[in-house]
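I have a structure I would like to understand better, so I am pasting it below and will then ask my questions one at a time.
Every protein chain except one is present and positioned as in the full complex.
Order as written gives the chain letters A, B and C; numbering starts at 1 within each chain.
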């Protein structure tokens, strides 16, 4: 798994390429936590290059979303979901819990 | 020339494909003016599909930039400049007059 | 045709396990999405073995056998960890209210939703998980 972060004026974009499973999801959690530790709670997660997500990865998303939304200070939004990943989010009932955008531009433009 | 407009929370993206010459530049000016008439002065001009720009097109950019920046209410930013177009802007001394971004995301993320 | 492979009970085995499963789902003729659902079920099962049956990494192995049958793909996953009785596990909370919503308990749910048969047994001092995905649906 590789993680990149891009900082913009009103939000940060996190992009992962590869698998998000029990082996790699702690690294993703650390990334989200380090952004929040900097006082930034508007995060976009670009999933275009995520090849696989297990329930361990889904847990990271839900706990990050709760953390971001606390005190109305922000939000974790998702973008560029591959079909398989979207099906996993759907099965887990996650679709109503996140704003989901087709492109990074739409996601950034929404903050 | 074809023009598309996408509205985001804090800015609008205008994208043109084709030639911006004396024949087509009035249409571009009308587009920018109609956005400003709606009270929106933060505009991004995505030039990736602009094949040609003459001085008539450059005039539209400068007058729109002046209009946007008046009263500090906004700005015309440019993104995705093809090499030839960038050379024309450079020759005309326009590079210092606009913020120029490599991608739409960076441009939107800057507002 | 049955293929068997043994993997060390560590999280970094999960990627190799996925590759092993993908090879087999491909050979069995499943489409990309169906393969993905099977890959997910196996990943969840193996993660649970490491986390819950063994309790941590590097305690024991995971043995996976895959049979491509005319009408289905059948997978057996065996471990030597503590016996597991899935009957006692409640369904997960899938609330769409973020604050009531929990992130855990999804693994078994995803396995059951995405496979046609999921069955746990304890045989010869081993946990044996059988999962079946039917063809041509």
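Everything that follows uses one rule, which is that contacts are C-beta pairs under 8 Å (C-beta built on N, C-alpha and C of every residue); 3 or more make two chains touch, one makes a residue touch a chain.
Computed from a predicted model, the values in this text were never measured in an experiment.
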Displayed chains contacting the withheld chain: B
Residue, one of B:10, B:59 or B:99, that touches the chain absent here: B:59
For subunit B, residues in touch with the removed chain: 19, 21-23, 52, 54-56, 58-63, 65-66, 69, 83-84, 87-88, 91-93, 96-97
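Keep in mind that, in the parts below, only the chains that are shown with their structure count from here on.
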Topological distance between subunit B and subunit C, in contact steps: 2
Chain occupying the most central position, where position means C-alpha average: A
Mean-CA-position distance for subunit C and subunit A (Å): 25
